[in-house]
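Missing here is one protein chain; the remaining ones are kept as they sit in the complex.
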Amino acid sequence: MTKSKPWLSLGGIGVFAVLLLGVAPLVLTDHWLNNLGKYCCWAIVAVGIGLAWGRGGMLVMGQGVFFALGAYAMAMHLTLETAGDRTPTFMVLYDPLAPLPAFWEPFRSPVVTLLAIVVLPVVLAGILGFALFKRRVKGAYFAILTQALAVALATLVSSTIRETGGDTGLSSFKYFFGFLLNDPANKAMVFLITAALLIVCLLVVWQLYRSRFGELLVATRDAEERVRFLGYDPANIKLVAFVVSALMASIGGAMFVPIVGIITPAEIGAAASILMIAGVALGGRASLFGPALGAMAVGWGQSSLGSTWPEGWTYILGLLFIVVILVLPKGLSSLPARFAAARRRPGEQRAAAPAAAPELAEVKA
Amino acid sequence: MDALIPPLLNGSAQGALLLLAALGLSLTFGQMGVINMAHGEFLMVGAFTAYLVQQVITSSDLSIPVALPVAFVVAGLLGLLLEVGIIQWMYRRPLDTLLVTVGVSLILQQAALQIFPSQGVPVEKPRWLDGQVNILGYSWPLRQVFTILLAAVCVAALAAWLKYSSFGRRIRATVQNRDLAETAGIATRTVDRLTFFVGSGLAGVAGVAASLIGGTNSQMGVQYIIPAFLVVAAGGIGQLKGTIIAAWAVGVALSYFAYWTTGSFAQVLAFILVIVFLQLRPQGLFTVRTRSLV
Amino acid sequence: GCGARAGDDTSSAKTPAASCVDTSGDTIKLGFLNSLTGGMAISEKTVSNVLHMAADEINAAGGIMGKKIQYIQEDGATDWPTFAEKTRKLLTQDCAAAIFGGWTSSSRKAVKPVVEELNGLFFYPVQYEGLEASPNIYYTGATTNQQIIPAMDFLASKGVKKLFLAGSDYVFPRTANAIIKLYAAKLGIQIVGEEYVPLDKDDWTTQVAKIVAAKPDFIFNTINGSSNVGFIKAYYDAGLKADTTPIISVSIAEEEAPAMGHEVTGHYASWNYFQSLKTPTNPKFIESWKAYPNNSGVTSDPMEAAYISLYLYKALVEAAGSFDVDKVNAAAKANTITFDAPEGKVTLNGNNHHISKPAHIGRINAQNQFDIVWASDKFIEPDPYLEGYDWFPADVRKQLVDAAG
Amino acid sequence: MTDDSLIVTDLRVEFSGFVAVDGVSFDAHPGEVRFLIGPNGAGKTTCIDAITGLSAATGSARLGDRELLGRPVHRIVRLGVGRTFQTASVFEELSVLQNLDIAAGLHRRSISLLRARRGVEASIEQALEETGLADELTTPAGILSHGQKQWLEIAMLLVQDARVLLLDEPVAGMSHDERTATGELLQRIAAKRTVLVVEHDMDFMRRFATRVTVLHQGKVLSQGTVAEVQADPQVQQVYLGTAGAATTAAMSVVPDVPIGTQDRTED
């Protein structure tokens, strides 16, 4: 492994930042900039999934839960900001006389809201992860459990219509921390915040991946029990990755709300959670850029192909899952390495160097 | 008693349907380690098969009994196709099977939506299932009794097959160590295919039962898949006995919760119950330990 | 970015970008927005198809103001944010002059803020819970006083004393039932139970057991989608019969009934339109539909309301002489827009953007068609905020109207 | 006795009714290569499992004055007890260097985990030299051969600075030269640490053992120097084989003879 490789990735993040923060606002229409902002939200979630699943081996099928924490915290605040001192309109529909549910009150405060977006996922993922990892729940069990959690939360939200807006969700936000949301300049600002957050998340995982923690995480993924015999508690290692990924999901969810203007239980349930994984798988679960780019690609596919050919998009999405996982388990980001290897191969084969160290990059990718 | 007995009876029937849906999974997931998210759509295929059989044999009295084996074979063949086309390349990556089969399930749902009337199709119940029987002074719909009997028959057949045909041994050996099984002379490919055929076929049978209970449409599989997985996990991977108990417990719990709270809260509570249970017993009701490190 | 803030003079920010609708050519772009994938595709595909039929008919007859309709079909994918996104796209990218579609009230509520922000037009074709009137939405399905209240009147006329409410767990049934409970109190009907099950769940056995225990005279059913099938089957299994404990539904129509087989026979439904309706225009509608590719064989109320919506738009534009939203709304204000619909001649109320409708109660026969057993004596004027009904709390109405702005 | 001595007293492990280890006591001290031998199923691996916290046990296993039993696995490791496995287990996707770096990490502060590795630490360098893996620095451990993996495991114990090394059949599958090399390595390691080896290779034991404990059916059958143990008729009967002694000897002795002088079976 060349020492320059991590810095190469850092350069990549730089280019990405320039494209998102500099070029995109100049060349895209408001509509597509807004859509790009939405993809960025999913990309933030995906970066977290890449960390937990790609590097940590925890197939988190319920990121919708953490996405929901951020999204609903934000949405409750924006709803209250819009309603002013009136009861939010939708609540009037079901029980006009009842007061605002108590758990809404703190979200009047912008500071509490921002704190909640960060603290809630950390606490919930901390408790959940601690319970699951200490009990050594892993593999398919972990995947199914987290998925069930997403279903349970989505159903709960759907069935508490007066408290959460139910299946209809929360929408019709007018303000974003004092800024009018329908002003294009403010929309651009929301986009820039989201894109910047995505860059920050990429930087965080970049550092994590090149750190010893990154190696330890891979070690835990591959041989959890063995790690114990090196003096580490794998539960703690996994917990860190899980909590960080939950935090990213929450941030993605929080920014989703002002950008898309609505949050519903469908965005946090099993199907949505699986779609979040689709992008990660497509891009390359264990790579740095793969998850983010994959998530953005899936989002874009949904907006564009889903428009021109909706039935076809469903088939394409289905096939995408199948083909990528089947033939390219390391995602599209492994293609360059594959091509490079294929080109080098013919010479190598004759070289009769059995002890030659195989390419590390390939194994690590 | 009015608050105790009816939910118990209803819940048992609900559990039986869940068991039928989970039974195939206990083979393909429990024994083979394949997380087949398209299992719900195989169930849907079984239900549509019942509809098609009913187009040919118009008397529902006859068509449903005929549909059961036909649905088994049709769904089984579909499963076989899935195994040969996709799953066979993925036995070393069990978690990935989950994602691949999500793709398959999306495709099957959309195909069903386009092939059949979007509103779904009617499947008529046989007339001999009209009416109720009297249990403990409460009338129990015959259809519920039928679901329970059907589940019992399937469980018995499956248990017997696994136990007496030595096939069970071969499945377990294949799953644990493919290479070793191959070199022990087990035709692992045959084992895989047959297991997948039977597991998927059972989903087809469950589909016929489901078609008598709810709607037969492109979305019907979705509601069964996650509960079924939870049931298999809670029962203990590969533990038929555990699956049965878990299915029944979840069914009854759902029913009581729905009786005491609302239909929506019942779903939430049942999920939480299973999640908490699995947290306490991560390996399910019945566990098998080995010394191996992984 | 430093855009407008809450306290600023918002007049500049509120003006939406000038409409990009292109009226120079000989076509006009319209957007159709229906779920063609996901759970609601079950219902919405047909509505999409009937919109296509109406567009083809209008084009064959010369189009709208001489311009052929060029429609852009979008998929809402049973996902409310997608409805919002596609609305935005249709209005700002495709420059559609108006959008038609939606089914669930949730989808409408997702579209509403977007069309209001961008000053677009949305035509919504399904019966709903009322208490809404957006200047940017035209409602061609029934509001509560055109479907639910007549149904309650019908029940009262039948001497119903104990009523059980069964619904899906989302905004329409919840709100509708809140209204039903208010009216029932007025009518002296006792509500003996109220049950909700998630939209995507089929199993109703436990809830039916509760119905058995509650011994109601009648069931008011606001279940939507395929969950109805599970409900009707469980109901039948429990030995509850249409002649002793009938159900009245507001979301089971000709399209849905066949999937329930004979078990739904004898139960009632409240709609404005039935295929069996004898009006001068209905036979042609039915025939055209049966001849249309990919038709479902039967016509139903939501289809008919969607069919109306496109013709209503044509009438509005031609009365306004323009595709401009403000001019169209101004034309509506005159209260003279009518359409000879399959359910009869409907008139648009320019203030609340709903249409007048006849109310009908049908009873499901062995062919899964509806025998009309009751009809309102005249077309009912739309009253989304129930202003003509004193039992509806005035303060709630005020809050809702105020919030709507 | 020093702080780094391993003292096991009355160790007992029971698996749902089956007593795998039944009152075993022994001790091992720095400077010696202690062997634990016995028939298959005698309970050797189970002893190691118990000491390292993998199996629940009663009795006592102390490192110096610290009790090991009852602590979770990773705490025991942190006290300085390291082990290898009967079937080698290393992190297959990580390179040899990364494997070692992780092993070396347990004494680092956890915050330093968030920093990237710079260069190769001296202890790792040294372990690589010791085990002859220096050329394989960047090789993914998964494609090392069986024997190389076993060396890597030993190297990992070295860098984690284990004071007690419990090695479960460390030379199984190695060729004679490799066994010799490994044995010599163990002798060097044992200068400062306590080394406990489980092996069935009697030749290897004869060459490198200082003291030997023989287990049989979960109990200590015999204890002493190599010569004492070999002379014990009970040990011969259940383990070394009396009738089979000749075969065993033939098999084991052959490679024992220095290369070049060993002609008996060659021509």
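For clarity, chains are labelled A, B, C and D in written order, and residue numbers in each chain start from 1.
Rule of thumb we're sticking to: a contact is a pair of C-beta atoms (placed from the backbone, for glycine too) under 8 Å apart; a residue touches a chain by one contact, two chains touch by 3 or more.
As a working rule, contacts and distances are computed from a predicted model.
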Among "Hydrogenase expression/formation protein HypE", "Monovalent cation/H+ antiporter subunit A", "Urea ABC transporter ATP-binding subunit UrtE" or "NADH-quinone oxidoreductase subunit K", UniProt-listed name of the chain not shown: "Urea ABC transporter ATP-binding subunit UrtE"
Option touching the unshown chain, where D:24, D:57 or D:144 are the choices: D:144
Hidden partner chain, touching residue among B:58, B:176 or B:261: B:176
Contact residue for the chain not shown (choose from D:4, D:32, D:169 or D:232): D:169
Which residue of D:62, D:75, D:200 or D:219 touches the chain not shown here: D:200
Absent-chain interface as seen on chain D, which is shown: 15, 38-42, 44-46, 86-87, 143-148, 169, 172-178, 200, 202, 238-241, 244, 247-248, 250-255, 259-260, 262-263, 265-267
Touching residues on chain B - with respect to the absent chain: 166, 169-170, 172-173, 176-177, 179-189, 238, 288-292
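We take it that only the chains that are shown with their structure count from here on.
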Contact-richer chain pair [B-C vs A-D]: B-C
Identity of the most central chain, Cα criterion: A
Per Cα centroids, the chain farthest from chain A: D
Approximate Å spacing (C-alpha centroids) for the pair chain B, chain D: 49
Centroid spacing, where centroids are CA-atom means, of chain A and chain D in whole angstrom: 45
Chain D residues counted as touching two or more neighbouring chains: 89
Interface hub residues of chain B, defined as touching at least two other chains: 110, 262, 264, 267, 293
Chain A-touching residues of chain D, taken from the complex the two chains share: 52, 72-74, 77-78, 82-83, 89-95, 98-99, 101-103, 105-106, 108, 112-117, 135-136, 138-140, 142-143, 156, 160
Footprint of chain B on chain A - complex, ascending: 59, 61, 131-132, 135-137, 139-141, 143-145, 147-149, 151-152, 155-156, 158-159, 223-226, 270, 274, 277-278, 281, 311, 314-315, 317-322, 325-326, 329
Interface residues, chain C side, partner chain A - complex: 1-8, 10, 13-14, 16-17, 36-37, 73-75, 77-82, 84-86, 88-89, 92-93, 105-106, 109-110, 112-114, 117, 129, 131, 169-171, 174-175, 178, 196, 198-199, 393, 395-396, 399-400, 402-404
